Each structure stands twice: as structure tokens, then as C-alpha cells.
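Yeah, one chain of the complex is gone here, protein chain that is, but the others are all in their spots.
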Amino acid sequence: MERRKWGYAKPGLIAGAALAGLLAIAAPALAGKKDDTIRFAYDQAPESVDPFFQNVRIGVIIGANVWDTLVYLDPKTNEYKGLLAKSWKQVDDKTLEFDLREGIKFHNGEDFDADSVVYTLNFVANPNNKVVTQANVNWIDKATKLGKYKVRITTKEIFPAALEYLAGPVVIHPAKYYAEVGPKGQNTKPVGSGPYRVSNYVPGKSITLEKNPNYFKHSPKGAAKINKVEIRFIPDRQTQMAEMLSGNGDLIMYVPKDQADQAAKVPSLQVVSGETMRIAFMQLNTLANTPTPALKDLRVRKAIAHAIDRESIVKNIVGAGSRVLHSQCFPSQFGCTDQGATRYAYDPALAKKLLAEAGFPNGFETEIFAYRERNQTEAIINNLQQVGIKAKLTFSQYAAMRDAIRAGKASLTHQTWGSFSVNDVSASIPVWFGGEADDVTKDKEVEELLKKGNNSVDPNVRKQAYQQALKRIADNAFSVPLWTLPVYYVASKDLNFEAYPDEMVRFWEMTWK
Amino acid sequence: MSSATLDVAVAAVEPGGTVVAAPGFWRRVWKNKAVVIGFGLLLLMVAIALLAPWIAPYDPYAQDLTNRNVPPFWYGVGNWAHPLGTDPLGRDYMSRLFYGARISLLIGVSVAIISGLIGTAMGMVAGYFGGKSDMAVSFLVTTRLSMPVILVALATVALVGGSLWIVIMVLGLLKWDRFAVVMRSATQQVRSLDYVAAAHAAGASTTRVLLGEVLPNVLPHLIVVATLEAASAILLEAALSFLGLGVQPPLPAWGLMISEAKSYMFFSFWLIAIPGAALALLIFAINLAGDGLRDLLAPEGRA
Partner (left out) sequence: MGGYILKRLGLALAVALAVSMIAFLLLRLSGDPAIAVAGEGARQADIELVRHTYGFDRPLPVQYVDWLGKTLRGDFGESIYFKQPAAPLILAKLEVTMLLGLSSILFALAISVPLGVLAAVYRNSWIDRLCLALAVLGQALPNFFFALLLIMLLSITLHWLPVSGSDTWQHFVMPTIALGYYAAPAFMRLIRAGMIEVLEADYIRTARAKGLPASTVIFKHALRNAAVPVVALAAVQLGFLLGGSVVIETIFALDGLGYLAYQSITFKDFPVMQNIVLLLSVIYVVLTLASDIANAWLDPRIRVS
């Protein structure tokens, strides 16, 4: 817990209102460039700091800054480089072997070696340990120690995207520490091996990162340049912006386009934006117990697709850098294509006709769930309204919405997905059509095609399988792909940083101007 | 057994004292500036609300994505097609403002009626019969007071979802406490009046006495509390909207408009200032009317 600077609290509080102007030299606790501290604000605190036991963006960001992975995907060159591993080779379809670096220590002094990898991977691959996003780890069969600095990882099925996951969400924990304290301990006192270590953590309030002085020299990530990062959880977006406007903050992300456009005019701030891998799409619940049985009719689903004016929404609301999608994946992901897939042009007249054919000449009522980008949802609702579909909005937090979907309560969902920044379609489509908890379609043919794509090692076979799956999804309008989402960062003019499409905030790269 | 704390809650609303409609009542009304201004403003808003379909220049739900965030005319760059500007989805703000009056007034009036009915019934029973009834009502009121309204509303809305009628029901079923407390106190005073005892002695049934003699005399207190509860309900709707669990978009409720405009507050201030000012005016008018009423109803010679 942190100490509070109280002094004479009560009399101070009473006098404060009147005397604030006289007494308060309201210096913020840490002053950005002056203190060599990046003050970063994010709205939602993660459920846990242990990256495996949460799935909010900030948790992924902290994961990459405080922990290391076996390999690292260089965002500039798009090639894999060894991080904790020196080198690796694919022994056979289901086996990878890694030679690990020596001399690396975790933040608590524990040595990194094969035990760390073996313990971590076997722990997270075990479904009883309830890692939050199973798709990140359930491809792992087991890890075996071949020597002090040599491990073998086997996958359950042929899994060509293994390296992607080993470069992204699968971080390595210290074996002894993790065995002793488990995820709870990692949450209370996080220990990793990355460029930053956690120096203070108040759950739900703030987490402070400090430069790891012993970060290993040959890391392709590079050691951190700025000494401290203070991450504060500020639930209200306006308060975050207020902190930036008053000079008390250095970086915020996910700023709505309109605000970002305006913030760009403020002299002390800079706005950086770009397209991200995050895609928006609309889920349509066609399961047997869907709350809106009308969705089971193909014509109704096609009508919905034709009713939404995607071009206009992208141009006017979503922002620079985003584009309309015709397939539910991000174009740069391996296997993503919209070739052969039915495209649905904006045609409200056609939508009404289809609805009438399906037996809904006056439309119908339904519900739509959303958890972010509410202005986009409202524009969609408006479009649907114009063809007679009255969609009532339920806007909630992500976890609540996810639970509602998994419980079968959702009809339409304005969903987004960042694929954990994994550049392979296997990180995207199977989550929604692979027959798991988030699949509200459960189409057997698509599931088969996806399995084929996921489990083949031949890139052409994979591409073809995915293309067929995506085509079937589009032709049947199982879901409506919408657009890509840009992200806007607002930062202090003093900060040098770059925005990447994987929405990863690389604190270790940042410097002051 | 009464709770001194509850009595205090009463006194916070009004100074007590018996009320009888004295002669020259309407003349005093006219002279009381607070009542005149307050009710005048209210009447104006009600008129706007009722006439909205005729005086609003556009459909408040019509989006126009090419005309987003147009400032009102006094910013110099706005255009007269939208004198109060447009919102982030291109909807005309003036139209939304006018239609919003309906929703805010509807919320205030509905909640006041529902909670008023519940609370008055409880209060009158407790005040008239005393003893066990009083204890029971006291217990219910204290229980209700120790449950924070916001949290209960949040939990309920999380349970059944947010919509205009759910918000009204939830608030109506929660905000009867002040009615109960004040009506109880008022009834206690009226109970001891001569003509009430006379009616009872003449054989009138309890219900007849309650409705025929007691109610007309406590009515003024009821109205005062009703005005305050209406104002409070309207503000609570705004708070619920802010937390995402109130009325859902695209309804042009002022509270929701304010909470949506919050994102633009630092850059497009009018988006929040216009409905904010309207809401403030409404609350202010209600308070003014209520306070003026209270003064009117206070016995002669007292403030």
C-alpha cells in the first residue's frame, strides 16, 4: 500500500476549498519528463496482472513489458527473432525444439532456464488451471526438458501458428516462484524477466513499472530507456483527457475520433493514430435457443447485412485509416481473404424486400449488445431501424457482455476482436466459429474447414481451407463483417513513441524528445 | 416509538405546523414570487413538451452523418438550419431538446406519483393509527433508507436491463421514503384536529375519515414533497445514464443527452451545456415552486 501525505487532513479539507488557490502548489506526484516517468492512464483494471488470467488490452500490454516470450516478432521487419530462446527448429509437424539463452535472471533473481519454460507451459496448458483465453494455450500438448537450456514443445495437433503464440501471449514465468505462489502470487507480486519490473501495484488503482537494470543485453526488444511508467486506472475517459489537458498525463489510448481530432489542436498534445488489427463485426445468434428466432432465416441475415451503410459509417464516424471489411478477419492475417465471398452492398430497399419475403414486412424487434464504440452501434441501430428492425441497445462492460453471450442471451452483438495481435487467421475465426463457448452459429461445415486450416502444415492447404470457410460464412451471412478500427493515442508533446497496428504499447522503446 | 432521526428528516423538508387553507389563499399565491416564477417556468416546459411534435423542426431520431457536431448559431460558424447545432450523429439538437422535455417531465411526474402513492399510504396509516403500524412503517423506512438508491437501481437494472419504464418503476419503488416520513408527521398533527375527531365520532368509517378529512389537509405537504422528489428523480435518471444503466439511446432524454455529451465536453461544450442548462432550469423551477408552496402553506405569522 502506498503512503498518503496527509498532514492535517480535516482542517485542511475544510480550508481547502477556500484556500486552494493560495496554498495549493498543485504539483502532480510525478511530473512526466521532469521525473522521467511516463504517466499512462487506462480505463479498466485487469482481473489479474498475470497475463494468462485476464484478457483486457492493458493486461496484454503489461504482459509484454514485464515479461518476455521465447521468440519476438519484430514489428518493423515482421520476422521472428529469438528472445528468451537463442534459436529453434521445427523437428516435425508437431514438435519444436528451442535452445535457450543463458545468464538471464527474473526480476526476483531466479535464473531463467529450461525449468521455467517447462513449468510455465505445462501449467497453462492444463485446462484445470483455468487460463482465461484457452485458445492461447490449448494447442500446447506438453513441454519437456532436454537439457538445462534446451526444451521441446509438442503440440496436440499440427499447429502452424505456434510461433505466433509463443511470440505473443505465451509469456514465461519463473518456475520456482510460480510453483510456490501460483497465479494469485503473480497477481499480488508480479515477477517476470522483461524490460520493466513491477515496483508497486495497488489493485484496481495503479501499477508502477520501473526499468529493469539487469535486462539482458542482447534482447531484440531492447532495454527500457525511460525509468518509470506509472499506469493509473481512470475509469472515466473525460477524466483521462482532463489529465492530459492539465499536463498531468503523458499518454492515453482509445481516444474517440472526434475528441482526438480536437485534441490535435491543443499545443501541448500530439495525436498519433493508425489502423489496428482490431476488427468490428456483428454476431448473429442462430443457435436453437436464440432469443430472436428470425435470425435463423438466411434472408433475414442477408437483409441485416444489406441494411448497414458501412461506407458512410467508416467515412464519417470510425475515422482515418479504417476500412470496410468483407470477411471477418484482418487482411494482413495469414489466411485472411474475401475472395469469392458474397459482398453485401448498402441497399435498404433490398433489405426490406428480403425481410418481407421472410415474413417480416414490418420488421421485428430484437436486442443488440455492445461494449465499446457506442456511437458506431447507434449508427447501426439507426440503419436497422430504417428497414424496420428495432434493436434495443444493451451497453455494458466486456465481461458482462461475454457472459451474456455465452449464456445464450444475445441476439445481435456488435463485437470487436484484436486477435491478441496474432497475425494468423487461426487467432480470429475459430474463436467465433470453432464450436467453442463464443460460437453462436455452430455450423459443422465451417468447423471442419477451420480444423483443416488449423491443423495443416502446408500453407496452400491452409489458405484454401480458410478461404472456403470464410466464403461459407459470408455466403450464409452467419455474421456481418463491418470494418477495421483505428486507434487514436493522445500524448504529451515531449514523448517520442510509435503506434503499431497490434495495439501494443511498447514502453521500452519510448524516449523523451 | 418514533425515531427522532426520521422526525429530523421531516423537518428538513418543511418547518411543520398545521395547515389549513386560509382565506385569501390565491391572493397570497400571486404575491409569492417563488411560486409564480417556479410554476411559470414549469408550465412553459410542459407546454414545450406537449407541443414538441409541432414545434420541433426535425425528427429527433433522424441521423445525418454528413452534418455531425454542427455548433449552435452563436458560435458564428453554425448554420440556421440547426439553430442549436447537431449532435455527434447529426441529429438536430433543438428537436432533441424539445422531445427531451417530455421524457424528463414524464420521469419526474411518474416517479412522484408512484412513490407518492406508496409513501402517502404508508405515512397516513402510520400517522393515524400509531402503535404497531407506526413501528412497522418506521422499520420499513429505516430499512429502505439504509439501502443506497443508486446501488439498488444499478443491481435491478443490471438484472432486467435498462429502459424508460424500468427506470421509472425502480425509482418509483425506491423513493417513497420521504413521502412516508412527511405524511406520517402531517397526519399525526391533523389527527388531533377537532373536525377529524368529530367525523370519527359521527360514525364515519376509517377510510372515509382518512380520505375525506385527513387527506385534504395533508395534501399541501404532499405536493411540496412531490415537487422535490420529482426533481430528485430526474437527476437520478441522469446519474443512471452516466453509469450506462439508465434509459438507453437513442432516446432523447436530457439526462442521457448530458451523459453522451460528456465525451465532447472539453471541445464542444454546447453539447453538454444545452441539455445541462435545460435540466438545471427544470430542477430549479421545481425547487422554487416547492419552496414557494411551503412558505405559502406555513401558518400566518411564521416564515
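So that you can tell them apart, the chains are marked A and B in the order they are listed, and the count of residues begins at 1 in each.
Convention: contacts are C-beta pairs under 8 Å (C-beta built on N, C-alpha and C of every residue); 3 or more make two chains touch, one makes a residue touch a chain.
Bear in mind the structure is a predicted one, so any value in this text is a computation, not a measurement.
Among the residues A:D93, A:E210, A:D261 or A:E436, only A:E436 touches the chain that is left out of the figure. Across A:V91, A:L146 or A:V202, the single residue that touches the chain missing here is A:V202.
Contact with the chain not shown here comes from a single listed residue; of B:V190, B:L235, B:L251 or B:L293, that residue is B:L235. Residue-level contact of chain B with the missing chain is found at 1-5, 7-9, 11-16, 33-34, 138-139, 142-143, 145-152, 154-156, 158-159, 235, 238-239, 242-243, 255, 258-259, 262, 265-266, 272, 276, 279-281, 283-284, 287, 291, 295, 302-303.
Where chain A meets the missing chain, the touching residues are 1-2, 4-7, 9-10, 12-14, 16-17, 20-21, 24, 26, 28-29, 47-48, 53, 130, 132-134, 183-184, 187-188, 202-205, 232-236, 238-239, 242-243, 245-248, 396-397, 399-400, 402-403, 406-407, 436-437.
As a working rule, only the chains that are shown with their structure count from here on.
Here the spacing of chain A and chain B, counted between their Cα centres, is 44 Å. Chain contact summary for the complex, chain B toward chain A: residues 61, 63, 65-66, 68-69, 88-89, 158, 161-163, 244, 248-250, 262-268.
Taken together, the chain A residues at the contact with chain B in this complex read 237-238, 241-242, 245, 256, 258-259, 262-263, 312-313, 315-317, 374-375, 378-379, 381-382, 385, 392-396, 400.
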